[in-house]
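These notes are about the structure you will find just below.
Not every chain is included here, but those present sit where they belong.
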Amino acid sequence: MKKEEFFSQIGQFKKRVYRKLPSIKHSIAFADNLVAFLFPVRLEIICQKPEKEFERLKLEFNSILMAMGYNEENAFEVSNDFMETMPDIYANLITDVSAIYEGDPAARSIEEIIITYPGFLATCIYRLAHELYKLQVPVMPRIFSEYAHSITGIDIHPGATIGQSFCIDHGTGIVIGETAEIGSHVKIYQGVTIGALSIQKNETSIKRHPTIKDHVIIYAGATILGGNTTVGENAIIGGNVWLIESVEPRSVVTHSHKVQIRQKKKN
Amino acid sequence: MKKEEFFSQIGQFKKRVYRKLPSIKHSIAFADNLVAFLFPVRLEIICQKPEKEFERLKLEFNSILMAMGYNEENAFEVSNDFMETMPDIYANLITDVSAIYEGDPAARSIEEIIITYPGFLATCIYRLAHELYKLQVPVMPRIFSEYAHSITGIDIHPGATIGQSFCIDHGTGIVIGETAEIGSHVKIYQGVTIGALSIQKNETSIKRHPTIKDHVIIYAGATILGGNTTVGENAIIGGNVWLIESVEPRSVVTHSHKVQIRQKKKN
């Protein structure tokens, strides 16, 4: 590419996106502030009374939206609608903390989970991003989810739906796609993919990712693919399983882990 | 959840945890300062003479402990005991750097490893966190280990025991559980899990994770599970192997990697 063309393209791009996209920096600060509001111990910002902080956060979101070109009325409505979901998000997150605590012998206290568990942080930011996604705020839900992804290695698309008492253990490498539907009391380990089989660009609006029913456990490295794949209630999916069709409730699905063992020759 | 209930729960949580937990921010700064003290090139904080920096770090830790509610005597004792482990931690880390250098044709110098290798950073912070764990400082060891996890994708529980000359290559996705026992001269690749088979909450105090003896190599994506599983000296565990029982010294364990190959139809 010639240098003049190069400089000109950079300049054009700048003009095209100006005042249309959310600020990354302010979006991430807002995500941090929301988490610190819900769990005052996590980010140790000295919070005022919860009622006041709640109103302050609404104004913070309002400014981000107006800087993106929302008019006053829309910005007010969207920021208000979003903040009104906080009590229910909080109620869900309390069920998630309990599920993690019950499922991990290494967890010593609720506070340890809230402060240090990446699976909990990823779930927390997912639940916030999902509400932004439902309110159709552009790009910002993905900024939230990729922020969590960069910290935790856990990649949950904001469009996915996930029930209560969701438990992620370790978590690095988890991928959950946009149209996945996950029930309540589901437990997922590191390296699990709940993804798409087909990736045709024209399939944006159809269900491309699996449905996981209540009380399912999915062990490390399992891959479950396809919009027509349903894992029934109380099923157990073993480590490294590759699943592209539905299984009945109470199924136990295991991968054949045959290994060969031989002895090294003496040197 | 009703809004009044929501605000009230947030307020109660704040009171409950006040002055009991370590500051995340100060804990992470302390971890960074310790690493910069041991390897002055890594974080380029302008260090004073090592002897003086050593004393300053002791005081830094002391303040963190007192802010958690430790009394003066206990804070002094714990911070002193911790800092006295530095020379041995350093000696171990020097063996780790050498092991990484010997095992990686892409490594051009010792300094490159110290500055850029995530496997070395994760090992470094693990060795620090493990001493905090032995001194029973609450939550702080996990803040250290999850800090390393967030940077490197390598999740080593501070309770694990790991011998000298430990070599992690690439490392993203590695999980090493709380009661794992790993010998000396062990080499581990990305995506390896050394984990638990059972996850009963009442098993907190028993050995749930494997024992890996000296000079074992574990290739990418292998999973080794269970407190009764022992991998004998000089064994080699191949890529993607799934192992839930013990293997003899000098075993070579491989996964059957059968693949089907066919040709695409012409369009």
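The chains carry the letters A and B, assigned in the order they are written, with residues numbered from 1 in each.
Note that in this section a residue touches a chain if its C-beta (ideal position, glycine included) is under 8 Å from a C-beta of that chain, and two chains touch if they have at least 3 such contacts.
Given the structure is predicted, the values throughout are model-derived calculations rather than measurements.
Trainee: What is the copy count for the full homomeric complex in this file, when 2 chains appear in place?
Mentor: This structure file describes a complex of 3 copies of one sequence.
Just so it is clear, only the chains that are shown with their structure count from here on.
Trainee: Could you report, rounded to a multiple of 5°, the rotation needed to superpose chain A's C-alpha atoms on chain B?
Mentor: With C-alpha atoms aligned, the rotation comes to 120 degrees.
Trainee: Starting from the mean Cα coordinates of chain A and chain B, work out the distance between those two points in Å.
Mentor: So the centre of chain A lies 25 Å away from the centre of chain B.
Trainee: Please output the residues of chain A touching chain B within their complex, sorted ascending.
Mentor: 37-44, 47, 49-51, 54, 86-88, 90-91, 94, 102-106, 108-109, 111-112, 115-118, 151-153, 170, 172-173, 190-191, 220-221, 239-240, 255, 257-264
Trainee: Taking the touch rule as given, give the residues of chain B at its contact with chain A in the complex, in rising order.
Mentor: Of all residues in chain B, those touching chain A are 1-3, 5-7, 9-11, 13-14, 17, 20-21, 23-25, 138-139, 142-143, 145-146, 149-150, 153, 155, 157, 159, 172-173, 175, 177-178, 191, 193, 195-196, 199-204, 208, 221, 223, 234, 236, 238, 240-243, 247-248, 250-256.
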